[in-house]
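Only one protein chain is missing from this complex, and each of the others stays in its spot.
First chain written, first letter: the chains are A and B, and each begins at residue 1.
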Amino acid sequence: MTDTIRRAQILDTELKRPELTSQLEETWKTERGLWGALSTVDHKIIGRRYITTAFVFLLLGGVLAMLIRLQLAGPEGRLIGPDRYNQIFTMHGANMMFLFAVPVMEAMGVYLVPLMVGTRNIAFPRLNAFSYWMFLAGGLVLWISFALDMGPDVGWFAYVPLSGPQYAPGKRADIWAQMITFTEVAALAVAVEIVVTVFKQRAPGMSLDRIPLFVWAMLVTSFVVIMAMPAIMVASTSLILDRLVGTHFFNPAEGGDVLLWQHLFWFFGHPEVYIIFIPAVGMVSTLVATFSRRPVFGYLPLVVALIGTGILAFGLWVHHMFTTGLPRLGESFFTASSMAIAIPSGVQIFCWIATLWEGRPVFKTPLLFVIGFIVTFVIGGLTGVMVASVPFDTQVHDTYFVVAHFHYVLIGGAVFPLLGAVYYWFPKFTGRMMSERLGRWAFWLIFTGFHATFFPMHILGLEGMPRRVYTYQPDLPWHGLNLFASASAIILAAGFFVFFIDVVMSARSGNPAGDNPWDAPTLEWATSSPPPAYNFAQIPVVSSANPLWEQPGALNVANGLHTDRREVVVTTITTAEPQARESSPQNCIWPLWTAIATSVMLVWSIFSPWAVVWGSIPIAITLIGWFWPKGTPEDEA
Amino acid sequence: MKRRIGTARLGLPLLLLLGGCDNWQSALEARGASAISLKHLIILIVAVCSVIWMLVMIAMIHALWRRRTAWRAPLDLVPPRERRLGWIVSICTGLTAVIILGFTVASFFTTRDISVAGQDDLTIRIGGLQWWWSVEYLDPDPSAGFVSANEIHIPTGRNVRLLLQGDDVIHSFWVPSLAGKQDLIPGRTNEITIRAERPGAYRGQCAEFCGLQHAHMGFLVTADTPEDFARWARAQRAPAANSADDEEIAAGRDVFMRKPCAGCHSIRGTQATGTSGPDLTHLASRAFIAAGLLPTSRGALAAWVADPQTLKPGNNMPLVPLTPDELRAMSAYLASLK
Partner (left out) sequence: MKERVVLDLSKLPLHALGPASVTWWGTLGFMLIEGTGFALVIAVYLYLMSLAPIWPLNAQPPNLLAGTVMTVVLIASVVPNIMLSRWAEHQDLRKVRIGMVVMSVLGIVPLIIRVFEFATLNIKWDSNAYGSVVWTLLGLHTTHIITDLIDTLVLTALMFTRHGDNLRRYGDVQDNAMYWNFVVAAWLPIYGCIYWLARI
């Protein structure tokens, strides 16, 4: 080793408590000011940014939803023309899936997983920063295009040939396809980070059977992301190639196939639902335990159910294609395999109810959202069983019945737990409590507004109303229920409004929270709220699945880490035996430059295939800048 | 309507399913053999699921508000009670599997029930186009076949085999009162069988998003008695009515042939042989124009020809400028194509 590389020298054992924390603060801090903000790799700052940005997209997507409801409130609505309407419903779907639901779940993981496993930063923190910038760029590309009347108008599923070169002139479909690339790169990066964080950075002693269920859920989700998202990358790349350089993947006249798109899209698209749903059930398991005042019932079956859901997710894609003319022979098989997902879902519901049954429920806002989740998700799950039946599906596929079904699953099954989770972890994020009074208002408005808006859509679907229609004719008897749904949507929107007000007001002036306001059992509550830059002054040592309940008021910790370089503990996968003291990268601006270079290349490549050649050069340069050693103690071994 | 909204709020889907309403495009107003089987399956599954939901809710409510013994520390669990719960959860999981199996079997029998037509049944080729339906009655004797659009007549009591082909993008053929839907996919041919027992008119609509005017891609299936059907088919096979003695109609016909109209539409018996638009040979015999957009009348035809882009924005029929006289003559001619 040469003398130009600084070495880490100070061990935490040599320091008294105030020195220890100030030294750690110095080593792990994010600089003030713009440069600090742009170059930070702190998972908490990035996670908070990610969550906030995703909620902004939720707000924007919600505005689109209200426009849709306004247009459909009466027959032959003239408020929005078909061209704009098609952009709006495409944007609503693409935005909610790719810019809100998936990112917000991953972002909760980015913030919480390192804290819950007791480490100081996520694995690959610079990749994490890069991921956020890519996500932000993808969102901006989509929304700026929409503002310029170039928003995609082919549905969030972009079926060919409608999205192909012949029927979708202009650049709208390419914007969709490239937005996919942005968000998938971001999602895949986070997935790898979380897998490695959970595998290698768990606190000493946190063996597999002591991992918090939310962390399990994020681990399973990350594997689903890794296996599913390449399919959509392959699909969207093939689509761009068909559109830009004249390949024929989806052109039946030249040996291509239209259904190939659907296979690729749904091989991703169905797991996508579970990518959103699995983190949500992880949240529910966490919340149920804390607010039942006991450990969750059936830890092992719950973990098995999470893994089972993740695996089954890949056997279901065909159920989006039941009306494309499948061989009759396969129908029963597809029906059975699609319905099988009800078993792991059922196990989880039963375990949660068992937990509540044997626990002592504390009716705070997070628990209300959990109750709302169970009420709603069971309906969504049961309608899911209905559409899993091939013959049943032929009557409801592509109708408002399905619109109702997946909003029950996605809002009831994922957004309700998410809102509960925000109420639950907000004190950790900000150090302040959210308002219990506004929380109750938000819950009841959202809950009633949601059901009144979406329940009638089941009936509309059975009464023959197809999806994705910009209007309907007065001689069809759908007017009343549509008007009712539209009016109810106002209640739903009001609920979200109250929620956002609560978030903003509480962030400014909520009651101080303290370290562990809910008396919860997991490690993120063992540090201050909000946590310091280094998360834990000393790395926790775990001997139970509920460490803070096992030893109230006390925490077993390890020492022997350096304080003058960013250092984390690497442990073994199964039993979490300590293996090494590994460095964790310093703040770094290069991920931002790399993200900018990548964004330029991706947007440019919508217009010219040569962008891939010339645009790759700046990417390569920024990547070299990223990986080239900087001579800090973190580069030293 | 009011009653329906009330029950929707109460969350009683079953009542809704059983309570009838008047709708000619509804899976709940099943009139065809397939749709009736499907409706039975729907009612069965929805009923079972409703019961399951209520049981889960009762369990949850009881879990939340049941009377409890004194306070205990979070980790102070009672092993026998945990074991008992374990049994209950296992049994419920087993029941879930049994119910799923039951639904799979019920689905299997429903699929088997749905009639399948043989090669010798009446066969119709349906083409889906942006945003209308071409309808071609196939016959072993090619001269007995004929082409129409947006309106399908079928004889009652007979299986009718539909060959579905997407001619541009993907569409989906759906007449909820008669059968479940099936997609029309470019490069592939799908089949579906429909059968109506009683005469009646059933509305259908494209169910796969297909672009700007997906919302206005309706069609009509009219079930006639076999005698009526034979009469109708005879009339359709004939070339277009030739009312040469009516001056206005003759003038309209002249306008039609002079203007770009004939480039896209066919009218058998005339020199109009275009194929990119619907066949108009017996346009006025159909109940609706423009794929279910407007009821057929001379006024509607005039309005449509005068400004198709306002009535159905984005559709592929261009605005052909006509003088008021030409328009009047044109509408007279089109209305004469019985």
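Definition applied: a contact is a pair of C-beta atoms (placed from the backbone, for glycine too) under 8 Å apart; a residue touches a chain by one contact, two chains touch by 3 or more.
Only a predicted model underlies this, so the values are computations on that prediction, with no experimental measurement involved.
Student: Considering the complete complex, which visible chains touch the unshown chain?
Tutor: Contacts of the unshown chain, counting the full complex: A.
Student: Based on the whole complex, identify which of A:V196, A:I501 or A:I596 touches the chain you can't see.
Tutor: Missing-chain contact among the listed residues: A:V196.
Student: Tell me which residue among A:W28, A:F249 or A:W593 touches the hidden chain in the full complex.
Tutor: Of all options in A:W28, A:F249 or A:W593, contact with the hidden chain holds for A:F249.
Student: Can you say which of A:R6, A:K29, A:K171 or A:H263 touches the chain missing from this structure?
Tutor: Answering carefully, the residue with contact to the hidden chain is A:H263.
Student: Which listed residue, A:I180, A:L476, A:L492 or A:V541, touches the chain dropped from view?
Tutor: A:V541
Student: Touching the absent chain: which residues on chain A qualify?
Tutor: With respect to the unshown chain, the touching residues of chain A are 1-2, 4-5, 8, 11, 13, 123-124, 188, 191-192, 195-196, 199-201, 204, 226-227, 229-231, 233-234, 238, 241-242, 245-249, 251, 254-257, 260, 263-264, 267, 515, 526, 537-539, 541, 553-561, 569-570, 572, 578-583, 620, 624, 627-629, 631, 635-637.
FYI, only the chains that are shown with their structure count from here on.
Student: Between chain A and chain B, what distance separates the C-alpha centroids? Give it in angstrom.
Tutor: 37
Student: Chain B touches which residues of chain A in the complex?
Tutor: For this pair, the touching residues of chain A are 81-83, 86, 155, 159, 161-162, 167, 252-253, 257-259, 293-295, 297-298, 301, 323-325, 328, 331-332, 335-336, 339-340, 342-343, 346-347, 349-351, 353-354, 356-358, 360-361, 371, 374-375, 378-379, 382-383, 385-386, 389-399, 451-452, 455-456, 458-459, 462-464, 466-473, 476-477, 479-481, 484, 521, 546, 549-550.
Student: Would you pull the chain B residues touching chain A in the complex into a rising list?
Tutor: Residues of chain B touching chain A: 1-2, 4-5, 8-9, 11, 13, 16-17, 21-23, 25-28, 35, 37-38, 41-42, 45-46, 49, 52-53, 56-57, 59-60, 62-64, 66, 68, 71-75, 77-78, 81-82, 85-86, 88-89, 92-93, 96-97, 100-101, 103-104, 106-108, 110-111, 114, 130, 164, 166, 168-170, 172, 174, 176, 179-183, 185-188, 190-191, 203, 205-216, 218, 292-293, 313-314.
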